[in-house]
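The next block holds one structure in the form of structure tokens; read it before the comments.
Every protein chain but one is kept in place in this view of the complex.
Up next is chain A:
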């Protein structure tokens, strides 16, 4: 058993980790300085002195960071202290801990250490991270925190329950004892139940390949281009300094003049090819060795090749379950599930993706998280597709009409045809989006079905709703249409263009059901 009553330091390997971090941060700075000093004469000395000072500081600071970073447990609180000059002390009451995750990035992997992240939902305090622990130590630490937390919560429950019993039956102490016993029995039973592990989903290499192929390739292609361009501007100056002459021949004009339509097609094909490859690599890296296990009242997910992640999701914390599909996934018969938890901070969306969910897996997940399936429909609200198409028409007009105008001005009448075709295509897509989107409500859930080519199913239990909203612009008032928004602790979901009177019924029933529900949303 771990003894954490006195302040503990992290593993010594963390010094190397901190060192790597500061070197990484300073690398471009050094390069820049190295080039900069060449062009300077007398003043270069000061710069060199400054740089060496910064370099020494960056070597010393990891050691200081290591020495002054301590953590320990003290009277049911986890306490983390850090900093030499600016001292910081964080105390987290154990019962407020929502989830404890272990993560590991490449550098940590090489060093053989892991990060322990403690998430405290509900409070606005930023979540805590202990970045350098030995794996063994971290998992023991995690178990210990979990156990201590449960003990505290149980003691609290038993106290309140026996307090109630005390009030009711002051004379009958015997009864009191028996109830205490049954409570104890229940807790041991619960502990036993917590130990049971049920595997839910495991992905092999074939599944990963399927997942990789069905990713959004445009997104990964765009991502790759973004990375290349982003780093290009960073390294361009350095490259020009040394390879200036050689790079001259690749100037923009040369490239453009050398291009023909054949080359353009080749470029597009190459782009698509590399996009698919990149999606594959990203998917394999992200979901390598993916496994999902139910352990007690938590879902435990493990994944990752370079950056290994172990995520623990308390089932009661899950607010929304989404299923995303696209034409390729539909062909292969699976969807990607996304599990949304209540957020601790407003800016960060914490969701976990579960790729390659077949219909059976979807049912299991749904049952696991929300205890029951979506039953027969009580209320069904259908979007007005014409309104979606009209909005798309208005937005596109802003761009298309001036383009058509310029085309006419330059007497390029042929250019109008693709513009109009493009517009019609996009409007049709908006129409289909509206036609395929609807809200279905059964007695326990609100289900959003959104989209046509990339359909999404969003399932939100009614008792987890925080607020319901109806909104519209002034132009919709005459049409008697309005939009719907459902606010939950895991963000807002909504759909647009419903008949106002139908929407009113939905809002009233949802709201009234929330009022009547006794269940806690978390």
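The rule is short, and it goes like this: a contact is a pair of C-beta atoms (placed from the backbone, for glycine too) under 8 Å apart; a residue touches a chain by one contact, two chains touch by 3 or more; residues count from 1.
The rule is short, and it goes like this: contacts and distances are computed from a predicted model.
Missing chain, UniProt name from the options "Acyl-CoA dehydrogenase/oxidase C-terminal domain-containing protein", "Acetolactate synthase", "YdbS-like PH domain-containing protein" or "Phosphonates import ATP-binding protein PhnC 1": "YdbS-like PH domain-containing protein". Among A:5, A:358, A:372 or A:508, only A:508 touches the chain that is left out of the view. For the options A:291, A:372 or A:492, the residue in contact with the chain missing from this view is A:492. Considering the whole complex, the residue from A:96, A:109, A:472 or A:499 that touches the absent chain is A:472. Annotation for chain A: contacts to the undisplayed chain at residues 122, 342-343, 346, 465-474, 477, 485, 487-489, 491-492, 504, 507-509, 511-517, 521-522.
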